[in-house]
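Every protein chain but one is kept in place in this view of the complex.
Per-chain residue numbering starts at 1, and chain names A and B are given in the order in which the chains are listed.
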Amino acid sequence: MLSRSPWLWTTALAAYAFLYVPLLIVVVYSFNDSRLNAEWVGFTLDWYRKLATDDDMLAAAGNSLLIAVTASLASTVLGTMAGVAMHRYRLALLPVLVLSPIAIPEILMGVSLLIFFVLLNFTLGLVSVALAHIAFCIGFVAIVVRARLAGMDETLTEAARDCGASPGNAFRFVTLPLIMPGVIAGALMAFTLSIDDFVITFFTAGAGTVTLPLLIYSMIKISVTPEVNAVSTLLMLLTLLLIVIAAKLSPTLLRSERES
Amino acid sequence: MALLDIEGVTRRFGDFAAVDNVSLGVEAGEFFTLLGPSGCGKTTLLRMIAGFDLPDGGRIRLNGEDLAGRPPESRPVRTVFQNYALFPHMTVEGNIAFPLQMARVPAGERPARIAAALEDVRLIGFGKRYPHELSGGQKQRVAIARALVTHPTMLLLDEPLAALDAKLREELQIELINLQKEVGIAFVYVTHDQTEALALSHRIAVMNQGRVEQLDEPSKIYGFPRTKFVADFIGQCNLFSGPVTANAGGIVTVDVAGLGPVRVATGSAVAQGSPGTIALRPEKIRIAKEAPADSPGNHYQGAVADLLYMGDVTVYRVETSGGSRIEALLANSQSGRAKFFEVGDAVEMTWPVDAGHFIAQ
Partner (left out) sequence: MTAMARRSIRMAKWMVSGPPLVYLLLFFAIPALIMVLASFRTPGEFGGLAPLMDESGKLDINLDSYARFFTETVYLQVFLKSAWYAALTTLVCLLLAYPLATLIARSPRKYRDVLLLLVILPFWSNFLIRVYAWMIILGPNAALARVVNGALAWFGIEPVPLLFSAFAVLVCLVYVHLPFMVLPLYANLEKHDQALLDAAQDLGASRWQRFWRITFPLSLPGVYAGAALVFIPALGIFAIPDILGGPNDTMIGNLIKQQFLETRDWPFGSVLSIVLTAAALALAGIAAWVGRSGGAARA
């Protein structure tokens, strides 16, 4: 039943516009032939060309990618285990530990890990950032996997055991294929979260390590050029692609309904 | 020695005994049914045979070997689940191949065995389909095929036809009987539907509150129920209860409130004064407008209080002068008329002493 209330439509459309216009402005100005993000002068690809030769930018992008790949792989494995455990067993501690990083403000995890690493004399760098990212990504993967498991028919595992499968084989041939879309969606989500993370990375990266978001931050604070727009546009495209794929694989990303 | 030997098996959940000291044996090649209302423990017992649950006490032996400690995957029994439990991400072939795969049957042998299994359940040509493309009846057949493909020692069926509509259920019941004869292995079937149990089984174990009330062939369960529960659960039954007033010459008399003395032929050596119940099936009562010429063992008068026309038969509920209600059944095929009597008609009910069955309860 499509609502015909006009004010409902206008507010809703206004909200969508509100969400997208700022991002579009960033994209549009990345092609603007002017140093100032003030008004449109002309079309150019210069800023993108500058990106390609900007060593700092490339290094930061490389760091971000490296951390994101590592963090998403590790957190997908650990998060899947956590999701399965939360679904099958009634441990009280696990859901608390897994879900808290998501519930609390990011800055708290950032500073506590800073103290932790420094006290252990652990050098802050790529590794510390990756370890931090894994910690907060586990929760997201676990939620997606658990939702997927909840929508799965429990008797299937029993049927698999009945057919002669050991618990390991039952998981491998029956459970895992059925939750795989959720696992992949979780992995893609973790990758995106890691690549985009700013706050936790800010505290755990230390002086020498720069990731893309950290570089963007310093550029914003110190000297802004539309190069920032260009790299932002590219990042947005990448994220868009990954999330659309993830959403296709696991509609539970969007809602908590059971899948048919 | 029985194929499956269940000895004193108990399963408790807290204080509640789902299965309470049950002992029974299933013979090779027989169609054995566990029958009872929900919560009687039949499914719990089945799950323990399959290995999904472990007994708290007692032993389960298959071919003489104790199954304790053997997980489901290593037991030579297969289960057909009520909701089919077909793997949605595999084709029909894939589903049937799965147990072969788990049993490490060489890949070359599998296609032939899958084809044979499909033929057994009359689903040739359905191999490439996915479960969601099948109807309920077809899904159940695939589930049966999957369960039989590795030639298990025994097949367990957990109310497999409960989710199907009546016509389809009848069809599949007949197929199941034939399949069991063909395949020749023991079936242990769980159901709450007593007509289904009577139709399918070689023997039935009627269960109630975790215990077996009676274990017998269908006709004996129907004709000679051992307890009031069995008499009442199976089919329709009149139960006349009261103290035993006489026991002489093979005939016991029970004094039933609202009815008077009721007599039944029985070999039971019950003492006078102890409680007794006479179970009488409605179809055994002769109901007519006039009393019969010869005098049968039991004769009562009453008026028709209700009647239920059911198409093939009509059930008459007659109220006697003492206030007792007796249920009688007449087949409608004997005359063109649908009803022999109207509500309010005065009728004579008679039955011989060997029509009822005595239960010492």
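In this text, contacts are C-beta pairs under 8 Å (C-beta built on N, C-alpha and C of every residue); 3 or more make two chains touch, one makes a residue touch a chain.
Note that the structure is predicted; figures quoted are calculated from it, not measured.
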item: Options A:V41, A:L58 or A:L91, residue touching the unrepresented chain; value: A:L91
item: For chain A, residues in touch with the removed chain; value: 1-3, 5, 7-9, 11-12, 14-16, 18-20, 22-23, 25-26, 29, 36-39, 78-79, 81-82, 84-85, 88-89, 91, 93-94, 97-98, 100-101, 103-109, 111-116, 118-119, 131-132, 134-135, 138, 142, 167, 192, 195-196, 198-199, 202-203, 212-213, 216-217, 220-221, 224, 228, 232, 235-236, 239-240, 242-244, 247, 251, 253-256
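Just so it is clear, only the chains that are shown with their structure count from here on.
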item: Euclidean distance of C-alpha centroids - chain A vs chain B, Å; value: 57
item: Chain A-touching residues of chain B, taken from the complex the two chains share; value: 50-52, 71-74, 78-79, 81, 83, 85-89, 98-99, 101-103, 146-147, 150
item: Footprint of chain B on chain A - complex, ascending; value: 153, 155-156, 158-167, 169-170, 173-174, 177-178
